[in-house]
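This is the structure I have questions about; it appears just below.
Shown here: the complex without one of its protein chains, the others still in place.
Presenting chain A:
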């Protein structure tokens, strides 16, 4: 959410730390699918780490591991004690610890993705944890959801509306969703995806690469070695 340049994190790398990207949104909207897509598309060009907060233990981590998109060691699971919301906003200690542990073990990294456990429309990431955040909705929740707003929908740096392949089945009007989202988001971007039909989620990946590029520019991270 907006700029957060007063960096009080301990950097694992003297050249600067990785960009921390939060991915939030309701249960089942496609956060894990999107995380996997980003790993698939960006894994060749960026040094990645992933922290998952799924309320069901290591389920998300297992999914990512099985998808074979990232070295399993680079995926850390955090248990949130039935409070997924608390772990990304009010008490971010366990998530910060997980992020920094990944950076210490595998750093320097370019991007660490933190996937929140599924929550409601009011869940957002603390700026102390995520430098930027994506909020993921899906069309099957109905085309009224963007209109309802809530801090996730209105203030996330990027709103992703996923499962467009299901729109005809559930009678969701994408034009309505697009118009309503634009109305509450004050110019911030919205992207429509179907991770099912396009497992690379390229539009989102391009947006994320742009973030990482400007992060490196502003924070002096050396983009020296890139995994083959």
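Criterion: a residue touches a chain if its C-beta (ideal position, glycine included) is under 8 Å from a C-beta of that chain, and two chains touch if they have at least 3 such contacts; residues count from 1.
Just so we're on the same page, contacts and distances are computed from a predicted model.
A.B. asks: So which of "2Fe-2S iron-sulfur cluster binding domain-containing protein", "Monosaccharide-transporting ATPase", "Urease accessory protein UreF" or "siroheme decarboxylase" is the UniProt name of the chain that got left out?
C.D. replies: From the listed options "2Fe-2S iron-sulfur cluster binding domain-containing protein", "Monosaccharide-transporting ATPase", "Urease accessory protein UreF" or "siroheme decarboxylase", the omitted chain resolves to "Urease accessory protein UreF".
A.B. asks: Have a look at A:45, A:86, A:140 or A:178 and name the one touching the chain we're not showing.
C.D. replies: Per the contact definition at the top, the residue touching the missing chain is A:86.
A.B. asks: Could I get the residues of chain A that touch the absent chain, sorted low to high?
C.D. replies: These residues touch the chain not displayed: 8, 55-57, 78-83, 86-87, 90-94, 96-97.
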